[in-house]
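Heads up, one of the protein chains got dropped from this complex, but the rest are sitting where they should.
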Amino acid sequence: MSIFVLVHGSWHDGSAWQAVVDHLEAKGHLAFAPTIAGHGKGVDKNVNHAQCTQSIVDYIVNKDLTDIVLLGHSFAGTIIAKVAEAISDHIQRLIFFNAFVLNDGESLRDNIPPDSLALFDSLAKESDDNTVMLSFDVWREAFINDADLELAQSSYAQLSPEPYQPFIDKLNLKQFYSLAISKSYLYCTEDTVLPQGEWGWHPRMSSRLGQFRFVQMPGSHEVMFSNPISLAEKIIEAGRD
Amino acid sequence: MSIFVLVHGSWHDGSAWQAVVDHLEAKGHLAFAPTIAGHGKGVDKNVNHAQCTQSIVDYIVNKDLTDIVLLGHSFAGTIIAKVAEAISDHIQRLIFFNAFVLNDGESLRDNIPPDSLALFDSLAKESDDNTVMLSFDVWREAFINDADLELAQSSYAQLSPEPYQPFIDKLNLKQFYSLAISKSYLYCTEDTVLPQGEWGWHPRMSSRLGQFRFVQMPGSHEVMFSNPISLAEKIIEAGRD
Partner (left out) sequence: MSIFVLVHGSWHDGSAWQAVVDHLEAKGHLAFAPTIAGHGKGVDKNVNHAQCTQSIVDYIVNKDLTDIVLLGHSFAGTIIAKVAEAISDHIQRLIFFNAFVLNDGESLRDNIPPDSLALFDSLAKESDDNTVMLSFDVWREAFINDADLELAQSSYAQLSPEPYQPFIDKLNLKQFYSLAISKSYLYCTEDTVLPQGEWGWHPRMSSRLGQFRFVQMPGSHEVMFSNPISLAEKIIEAGRD
């Protein structure tokens, strides 16, 4: 039996994992899906990266969860790296799931290709609260390319604007890179949120981990919606001893 | 219900799609598989790229097909880009299926690796009608690597020499790159017709499309023969709203 803590990516909140949590629990595991500070509908979006991290640290500590498998999706790769620095003694393994793995001193913004960078910068500037929102078209074509239209629409309705400051904050990750925690990289092969190749998730991000267990499955960036059962199975493979 | 127009690649004619058309229609769609001018057995091979394009434009216009999903395989990626320039109002979405996506001003010949280039140039020169033909060995090993010998042979028997001029013609694609039509890239992961990596189909060709929906399946360059049912399913995924 494993204890999974699943940390969502940008535009999402913890409810994105519901079907995955259900399947993990049906297989005899415990699974938790906290919402990062500044994320979800109707909350104050004025947060920085440290506050995002602290909210997950607090969740784990307050629930007194230990020996956890801590998974971060997409943006949350940057969160779990900092959570691991703060409370490594609570963590058995990290799973980076189509997730950013930043080099020491970088921001997430440093790791996205020029086109997306220009788009995000201008969206943040145009917003009245330094947030960025995805258009439905980008969501449907680049994020959830493996879904039908109905699922693309119902999942889009769950999204909310993403605070931009956590993308901009440069992270000191020297301690992260000295930790002895086991790591896995779980990669969905049809994910084009980062364009495949030079700017892609794998092997660009994964290779920064040093030794890691590699697990792969078909699917888009959003398989928690389009294929939650297979995702749960692969999370189990990525997280087991 | 979608209306698919499937445009074959080099050495083929429209009959290559028969099993795919049957399956698309069994799933409630309409599907058409025209033969490009200068292609097929027993026809005049003296055509240029503009004539190839025009033959597909004429087919679509004469049949008064609208709201079509227009798919081009391999060489026909260069055709559907030009067809889209001519009759964009007939087209709902383009699907590039292990297909060339040329940069503005390039020819197909500009996009094939040096070894193949030398081979094609010499084959065209040796022919008496500026065509190139594939050897069975290349067909069996590099094109239809996922078939058994019997299927490799029966499918090879359907091929005919490919006019070389359309490979050489440089294409003005400025208008194509300004069109707002939705695009998908469908990629078979065991295709080695272009060598994977630096000279490969994906992400080299796909990334030129800007935003596109990415759909992937196992198989060779010739899954219309070796796995037509899965191909039809993936065409539906690539083409749906």
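Labels A and B are assigned to the chains in the order they are written; within every chain, residues are numbered from 1.
The definition used in the following text is that a contact is a pair of C-beta atoms (placed from the backbone, for glycine too) under 8 Å apart; a residue touches a chain by one contact, two chains touch by 3 or more.
The structure displayed is predicted, hence computed values, not measured ones.
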Options B:Ile87, B:Ala142 or B:Ile168, residue touching the unrepresented chain: B:Ala142
Per the touch definition above, residue among B:Gln51, B:Ser88 or B:Thr189 touching the missing chain: B:Thr189
Subunit A residues that touch the omitted chain in the full complex: 182, 202-204, 206-207, 211-216, 237, 240-241
Missing-chain contacts mapped onto subunit B: 137-138, 140-142, 145-146, 148-149, 189-190, 192, 195-197, 200, 218
